[in-house]
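Removed from the display is one protein chain of the complex; every other protein chain stays in position.
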Amino acid sequence: MENKKYSKEMLLGMYEMMLRIRKFELRLTEYFTKGMLYGNIHTSIGQEAVAVGVCAALEKTDYMTSTHRGHGHSLAKGARSDIMMAELFGRETGYCRGKGGSMHVTDVSLGILGSNGIVGAGIPIATGSGLTSKIKGTKEVTVAFFGDSASNQGTFHESINMAAAWKLPVVYLCENNNYGVSVNIHTVTNTETIAERAVAYNIPGVTVDGNNPLEVYEAVKKAVDRAREGKGPSIVECMTWRMRGHYEGDPATYRDKKITEEWAKKDPIENFKKYLIEEGYDEKELQAIEEAMEDEIEAAIQFALDSPFPDPSEVTTDVYACDNERSVAR
Amino acid sequence: MENKKYSKEMLLGMYEMMLRIRKFELRLTEYFTKGMLYGNIHTSIGQEAVAVGVCAALEKTDYMTSTHRGHGHSLAKGARSDIMMAELFGRETGYCRGKGGSMHVTDVSLGILGSNGIVGAGIPIATGSGLTSKIKGTKEVTVAFFGDSASNQGTFHESINMAAAWKLPVVYLCENNNYGVSVNIHTVTNTETIAERAVAYNIPGVTVDGNNPLEVYEAVKKAVDRAREGKGPSIVECMTWRMRGHYEGDPATYRDKKITEEWAKKDPIENFKKYLIEEGYDEKELQAIEEAMEDEIEAAIQFALDSPFPDPSEVTTDVYACDNERSVAR
Amino acid sequence: MKKISISAAIREGMREEMLRDENVIMVGEDLGRMGSPFAITLGFLDEFGPNRVIETPISESGFTGMAVGAAMRGMRPVVELMYVDFVSVAMDPVMNQAAKMRYMTGGQVKVPLVVRAPMGSGRRNAGQHSQCLETLFTHIPGLKVVCPSTAKDAKGLIKAAIRDDDPVIFLEHKLLYARKEEVPEEEYIIPLGQADVKREGKDITIITWSRQVYFALEAAEELAKEGIDAEVLDLRTLVPLDWEAIRKSVCKTHNVVVVHEGVKRSGYGGELSAQITEELFDELDSPVTRVAALNVVPPFAPTLEDAFFPHPEDIVKAVKKVLNR
Partner (left out) sequence: MKKISISAAIREGMREEMLRDENVIMVGEDLGRMGSPFAITLGFLDEFGPNRVIETPISESGFTGMAVGAAMRGMRPVVELMYVDFVSVAMDPVMNQAAKMRYMTGGQVKVPLVVRAPMGSGRRNAGQHSQCLETLFTHIPGLKVVCPSTAKDAKGLIKAAIRDDDPVIFLEHKLLYARKEEVPEEEYIIPLGQADVKREGKDITIITWSRQVYFALEAAEELAKEGIDAEVLDLRTLVPLDWEAIRKSVCKTHNVVVVHEGVKRSGYGGELSAQITEELFDELDSPVTRVAALNVVPPFAPTLEDAFFPHPEDIVKAVKKVLNR
């Protein structure tokens, strides 16, 4: 019954993680509608296979930078759903003690060097992490997540150029969901894919099915190995689709219904479940995983809701690491 | 005696223009050494064939943006040596009435949309000029001059991406002199050429001998025609060498003597003169051109030195086009 | 008079200018089918076509610089930065190109560019989506800076900004967009550089702009109950500054509180305080006092964000302190 290539642990782990992300974000949409969630909420519903496939190819000690659409990345890299949920609800028990919210989830101890509210800003930060590993002679690889449209930011070009010239251990991971908010990438870019831009830096670039976690895993694994061996960076582009609006509240009417329906058939979780069943996994076992995730996220919600908001006096802490009080005072 | 392909007027015009630039800049080096020229002076000595070849392929009504190393571009596009010299000497008779200096020579009526002190900043400006032509449905082409190292700025990427997506009539003209100040481009970039980056935008990219004005002309002509026909932008890369330091005062010790000596043999003006003589042009005629240029530049120097500095009261004019006085006052 | 929202007022003003002058174009992200996230350009693509509504990639530096080039060629681009915080990735075209081009070319060139951007705190958008950055722009000679507070002002000022031959930074408060207010039916312009007394008073002058105008008015009502008659001066334009209006008001009330939503340190409030102190020292019965955001990063949690930027009660408190009440 065991797949030749992938262990049960890995496959079910992927399934579990995709469900964790999905259920986490579905609850977000619910609480957003209730008016109980603040700020902008960008879900990655439909894109879970990317985060999960990528992080499956990483070691615990590896690093990544994320984006505004980062819940999945952080969960897949090991973030706890309850602490993250608390952060999204602005509670003092959250990853950033309520100061960051959805776009700033960070846990350096897990290698999560921050989500980011500025499109393209995580790419140089990841590059700096790669530089650090190179300087230190350590073996961590860093993944820079970014969207298709972020590839039109100058930081994409500047960062990859440096990483290529210096053979930094970085994987530039493009989640291509075809849109930057309402703008179809093909109306503002002249190439078929983002990965083909790799030629401009003389590095490898591949485009894979981003709704298949195993295909993502394979491509990223190759890029990670290459990076770890000191051979430099790669671009890996994962074709995917966000099944909801850009952020909650966006009806996404700018997208063609037909294409949306086509992609609905490619739901990464449903398809992976089918695949697992085909591979001989027990549906009940899968059901149990789903229920466990349901429970975990319910608990996460409860944890968040039970947690207090930060005390207003916290507004002036954490601005500076040294001499904070004086530096904030005037 | 007339070359089959190029008219006498064109060939001698190119020769004259290269000499105009050379003599203009040689006098700059002289006055800089005397301490009579202010600010940073970046000469293009050795690179004249690029400016001349490019502008030969342009109509009067075409536009261009230049760089910190822009004297040659502006002269080749039609700027007067005396008014430009006056500007470089900070005189009120200069193109910018002494307010801009070497890095800001501009004459919109000649299509010179400004030199620029910020590396890479002219590239989007040229793109905006191209956008304007497209919107208006007029036929001007705009050339964006930039150096090899400027191609590592984000603006390079962002601009060419837009121009490619929208088929803007812009030629991205890279003067590759192999160095950004002291940094060899190959230590900070992973591709052999800059032109091959064109693949990332799915547009043509060519690399030519930038010390041969005719080769530059041919390549640019093709790109200009293409742009004028509405087929979009191109990258043209001209391989060349600055025969002096990055700016006056820079001994350029970071460059290998041997390579410098090799390039000395490729002096674009000497070689073009040889070519003209081979083509049957009269040495005396060429001599006369050289003397005329010598005289022109001498007159330019005199014009500059005879011109007054702007009155200190001019310091507060020209900041705003409307309501200047009030907007400057407080 | 009709009642429309501030976002509709800005849209109307821009539309009128687009109809009037074919050189007016819109440049920015998501301006097309989506009509921009705050619906400011809704319908423009259909009405004016893709040649006048340039929907860009996420390349702020590139497209703002592109707009500078277009402006130098005679266009009148209106650039939208989706949030003013993103000027961080478009700073060069704004501060070193648009602002300086005219001067550096000795007055040869005009750059009739408008950069519009939503700004402001209160929407729980956290550190990189909640700043008020008007002060940065006021520190860059060559830029004009406009911060309207009402629908009428927003419409009149955006039209003036578009017609102005200089680069104008036009800052719209996100939490004001939905406010509905009366706007004249007929065409009108509000010239840049004219402040507006939003409430007359004789005891103290509250100088402010953008959303804080409403907080100041609320505070004034509160103060009125305690017999303090506050004048609320809405600057509307920070550069050029309507000094005459300030002088007049200060000479009447002899007490000044400056209120802004951006952080206090090196905020424009300091500039105003300094000017008033330097030039009207003898008119002052009390030191000019500032009410502004704390010198911290915009926080996410509502408890923190509410403590971060000024609210009406902070203004009331400051006024009372100034007046020793």
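A, B and C label the chains in the order they appear, each numbered from 1.
Assume a contact is a pair of C-beta atoms (placed from the backbone, for glycine too) under 8 Å apart; a residue touches a chain by one contact, two chains touch by 3 or more.
Worth saying up front: this structure is predicted, and the values here are computed from it rather than measured.
For the chain that does not appear, the touching partners among the shown chains are A, B, C. Contact with the chain that does not appear here is found for just one residue of A:K34, A:K284 or A:R330, A:R330.
Only one of B:A264, B:I277 or B:V315 touches the absent chain when the whole complex is considered: B:V315. Summary of contacts with the chain left out: across A:M162, A:I185, A:L214 or A:A227, the touching residue is A:M162.
Touching residues on chain B toward the chain that is not drawn are 38-40, 90-92, 96, 98-104, 116-120, 149-150, 152-155, 180-183, 187-189, 253-254, 309-316, 319, 327-330.
Listed by residue number, the positions of chain A touching the unshown chain are 63, 65, 94-100, 104, 106-108, 113-114, 116-118, 121, 123-135, 154-155, 157-159, 161-162, 165, 317-323, 326-330. Along chain C, the points of touch with the absent chain fall at residues 61, 85, 87-89, 91-92, 94-96, 99-100, 103-104, 126-128, 135-136, 138-139, 141-142, 239, 262-263, 265-275, 277-279, 281, 286-290, 294-297, 299-300.
Note that only the chains that are shown with their structure count from here on.
Averaged C-alpha coordinates put the centre of chain B at 40 Å from the centre of chain C. As a whole-number value, the distance joining the C-alpha centres of chain A and chain B reads 45 Å.
Separating the centre of chain A from that of chain C, both taken as means of CA atoms, is a distance of 36 Å.
Counting partner chains per residue, chain A has residues 152-155, 187-189 touching two or more of them.
Multi-chain contact residues, meaning those touching two or more other chains, occur in chain C at positions 56-57, 59, 61-62.
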